[in-house]
Each structure stands twice: as structure tokens, then as C-alpha cells.
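The excerpt is restricted to a subset of chains, each kept in its original location.
Per-chain residue numbering starts at 1, and chain names A, B and C are given in the order in which the chains are listed.
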Amino acid sequence: MSGAIYVINPNSTERVTRELDAALAPLRMAGGPAIECVTMAKGPPGIQSQRDADGLVPDLLALAASLEDAASAFVVACFSDPGLHALREQSRRPVLGIAECGILTALTLGHRYGVIAMMRSSIARQLRYIGAMGAGERFVGNLPVELSIAEMADERVTLDRLVAVGRELREARQADVLVMGCAGMARFREPLERALGVPVVEPAQAAVAMAIGRVRLQWGRSLG
Amino acid sequence: MSGAIYVINPNSTERVTRELDAALAPLRMAGGPAIECVTMAKGPPGIQSQRDADGLVPDLLALAASLEDAASAFVVACFSDPGLHALREQSRRPVLGIAECGILTALTLGHRYGVIAMMRSSIARQLRYIGAMGAGERFVGNLPVELSIAEMADERVTLDRLVAVGRELREARQADVLVMGCAGMARFREPLERALGVPVVEPAQAAVAMAIGRVRLQWGRSLG
Amino acid sequence: MSGAIYVINPNSTERVTRELDAALAPLRMAGGPAIECVTMAKGPPGIQSQRDADGLVPDLLALAASLEDAASAFVVACFSDPGLHALREQSRRPVLGIAECGILTALTLGHRYGVIAMMRSSIARQLRYIGAMGAGERFVGNLPVELSIAEMADERVTLDRLVAVGRELREARQADVLVMGCAGMARFREPLERALGVPVVEPAQAAVAMAIGRVRLQWGRSLG
């Protein structure tokens, strides 16, 4: 119980880890668990395909194993939740995924949720995951932002595109809550919410919030 | 953000409130939100029927209104989540229900969840609620403990019966995680888990854990 | 079996009760049960929010209790079916809700049904109800008419708006039967149906029709 919640960014892009770290600041409480964000140096620079997601699992498991003793919980901070169930088998700590927790938390904020996907190539993967979660009944769809790297560098363009996709989910699909289908873009959450007028879930925050509860409550500890 | 999380026990039985209070101790962290458990004196002594659940809503709304300024969030601490959506309309604070959060949290602890209901009269009501939540895909069933008041007074008998029902859900329905379908019985959570060998969710703890996240993150604040 | 079917308008607007009464005329048969429409004077003037729906249940139960001896059945005539299950617990008579019966009847008139909601604020509440009913598989959506009170006073404007929403459900969602998501607007049913070219269900008529069968057949009488 004295360990940290390790938030593993399974891609090798430090910038994403830094943004995660900043986004999680409100969840750091004096008497609460430490929250440590780590970059998986061996990961791909980004996770866009099923190959990227599947391919990083061995490294993720190795990294988590090296942190096991220092950890009170793990959060896998990629919206594909790669290796989530494998890590649950391996670790004796609570393990949470950001897609999983982002979606479950959205269900407390509205009735029909939509997912803002980053890439078109993620659409079917997310659908399979939502199917595996059994979370399809209140799901209205996922639509891609599909920004080029150049466009992503421009915050204004990025926000505009996030808003456009969110609006489509809200208007045509009647979403009344949205989940950001990515890690490391928490700084857009509030402006997006303000522009759209419906709650927006940042999934890494959602997952760490749930992890804090799990660390404090120690459920399942007796199960070994 | 400086207010307390108000955990409202909508029945008038102080003992339940005291047990809630004790159960939530691990979630009180230095630097985190205060957690206050309140008894709704005007509520029925217990909530066994749909009439009990529906009938208390006006009083619940009035009580919450009186606490609005002091509150950073509300948790409705009855497994029927009575008045949950009405209170969401009324309050500008995050509002969570224990059935809702207990079930959503269970989905991170196993694949198929079962609910240990207290009374046979709650079965259909819980089924309607799970249907409304769209949470039926991984639900294996709810079975009643159906203890008389005399039996409930005996901790040994109560635990034995909880274990028997949990075992039925695990064996015949293949539940790999269980949700306690009641408030105020948190002291049975760990022995139940140990006896059954699968994680057991205490729903009030689950809800307050999620409420802490919501209070810290302040999502939706801009939505007014 | 000699009592009347009491159709309770749980709002306090007499005009709605009068329209219900007129709409039910075709279901009054010489040898069939009497059909009495009553206004719940203590109800809100209209039922637009979950708070409205939940808040009226105690009064509804009291009103129904006062009619129990004179009743052969009850119909709750608000499209939220407020207090439906609570009244079923309380009464020994058949109890039907207009949303429930309107939707079930629609399933015999087409394959995919849409609901014309009156207010945007009813959308999520209806979705929760359809989820609780397990009636989502053939549901294509609900869209709001969202008329101001001034607009509602104009029959032409109202019909135009009903037609526009119905057309959207038929065209974009492929509804082949529509349910009017309100009580007291039966006079629009036929023109709406004619304008849209698909069957339109008036839910209070649907519910009373089913109630007549229940009164005549006396199922469940032996169950006490």
C-alpha cells in the first residue's frame, strides 16, 4: 500500500509522459498514493495499429515486472489498453487501463457516449475492445480526428478538429458524453468540453482516479 | 472543491450510516476531500420495494438541496440508486450511485459479475436498473440472501448465507467478481472474498472512490 | 371485474385529461369495462424532468389507493410511466404504463420503431426506460419536438414539427413505425400518420386497449 501508482506510457515519446504527469497533478493528495509516470523507452513512438499494440506487450510486461515491488497499482496509459489482461495475470497489484476506465467513468456522466479517436486505423480496434468489454449498449460511435503530424503541432488546428469530431458525435449520434480516445492530450479536455457543452472524459485521469480507490481499499489482497 | 462528499443513506437507520462511515475510512486522505455520511431521518427504515425507493425521492432531493453549498459531490448510498438522475438534474455537483459505481468497478475486477441481493423483492428492480444502465452483457445474475431480521442479527448466519449465494453465482453462473447489493455491510466484504476466492465489491466504497476523482478533477464545471 | 379502468393523468393539467378521455372513446364498448380518466390535482402541470417524474409517485400511489376498490385496472398516462412498478406492488389490479404499452404495440406494427419525444430533457430518461424494458433491439432513436408553449398553442406549427421529427426518424433512422412520446396529443395521430406514411402509435390508446384484455381475462387473479 505504500508503493506508487505507476502510469506506464507504453510509447517512447517523452512528451506524452510529461503531459500525463501534468494532467494527473490534481489526483496527487498529501495523504494519497504517489503517482509516477514512466515512459517505455522500448515502445514504438506512437501506437496506431494493432501491430503496435500487440508488439509492445512483452516489453510492457518486463517493465511492469521491474516495478512490481515499488508499485501499489499499474495504469496502462494507451487507449488501446495493450497488455491489460496479460499484466493482470502477471502482477499482484491492481491493474487498470485508460480506455476501460475512461469508458466506465463516462457512463456516470451521460447516457450515450462517443469516442473521439485519433486515427482512422484505430476505429475497428476500438470497436473490438468495446465489444470485449460488453460496453456497446450505450456507445454511439467513434470517429477519427485524423490529423497529420504537422497539423498536430498546431494547437488551434488540433482543437478545432477535436471539436468538429465531438460535434458530429453529439449532433448526429446524440452523444451526451465524450471520451478522448488517446493519452497525452489532457490540456484539450476543458476547452473541448466548453466548446461542446457536454462532459468530456480524459481517460488517464479517469483510470488513475479509480486506481487510487483500489490502492486505498486493497480489495482482493487476500486472493494472492 | 472545498466541500465534502456527502454520502446520503436514504434510509433512517443510523446503524447503516455508521457502518458506511467506518467503511469509508480508507478513502479519507490528508489533502483529499472530506467524506460525510448522513442519515435521511425521513427515509423508511429500510428500502425493500420500488415503493420505498420511489417514495423517498422528494425527501432525498430536499436533503441534498440543503447540503448543496457544503458539498463537493453526492453519493446516494442505497443499492437501488433512488433519485440518482433526479438529483443529477437538481445539483451542480457530481452525483454518483452506489449500484452504478459498484457495477462499473466490478467490470475492472473480473469478466462476469453477479450481484448478491438482500431480498427477493429486489431482484426485478435490480434487473430493470441493470437494463437501464446497459450493463447486462457481463451480468450473470442476482440471487437473494433473503434473511429474516432475526437471522441478520447473527453475523455468522449472515456471512454463511452471503457465502452460499456468492458460491451459487460463482459456480452455476460462472461469476468471477461479485457485487454486494446493499449498503452498510462492508464488514462482510473481506471474509466473503476470502471464502469465495473471487473479488467482492463493496459498492459504497466504489462510489466514494469514484467521487474523489470527480471532485479532484472538476470535470464539467464549465457546463454550469 | 365490474370496476372501471382508471386512466390517471399524473399531471394537473385538465386539458390533457380531456384529450385522453376523447381519445379513448373508441375503446368504450357497451359490454366492456368503463374507462375513467382522472387528473391528479397534486401533480405538476407537466412532466419534463426526472424530478417531475419521481416526485409525483407518492401522490400517484395515494390517488390509486383511493380508487383501488372502484378500479378493475390502472393506466398511468404519462410517457415516463412514473410509479409504474411501485403501483404494481401496491395494487391488486392490472397496472399498465403508456410508454410500455405504446412501445410493445409498435412492435406489432413495424420492425423498427422511433419515438417522437416532446422535450430534449426527456431523451435520456426515455433511453433509460427503454433499456430497463429490454426493448432496445428494434429501437432506432428518439428525437425531440422541443416546442415552446407559444408554439404548442398553434396546432399547425405543432403538427409541422411532429411531422418533421417523424420524417427524420423514418428517413435517417429507417423507422417504419413511430410512437408518440406523450399523452394528450391523440388528435395529431391520424394526420401525422397520413403525412408520414407509416403507422403511428398513440400510447394511451395502446395501453387502455391492453388493459381491456387484462380486465376481461382476469389473469393472475389467483395470485392475490
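In this text, a residue touches a chain if its C-beta (ideal position, glycine included) is under 8 Å from a C-beta of that chain, and two chains touch if they have at least 3 such contacts.
From a predicted model like this one, the values you see are computed outputs, not experimental measurements.
Oligomeric state of the entire complex in this file, given as copies of the one sequence with 3 shown: 6.
Methods note: only the chains that are shown with their structure count from here on.
Chain centres here are Cα means. That of chain A falls 26 Å from that of chain B. Chain A and chain C have Cα centroids separated by 42 Å.
Chain B and chain C have Cα centroids separated by 32 Å. Among the residues of chain C, those touching two or more other chains are numbered 124, 128, 131. Of all residues in chain A, only 26-27, 29-32, 96, 100-101, 104-105, 107-109, 133-138, 189-190, 193-194, 197-202, 205-206, 208-210, 212-214, 216-220, 222-223 touch chain B in the complex they form. Residues 49-51, 53-55, 57-58, 61, 83, 85-86, 88-90, 124-125, 128-129, 131-134 of chain C touch chain B in their complex. Those residues of chain C whose C-beta lies close enough to touch chain A in the complex are 123-124, 127-128, 131, 136, 141.
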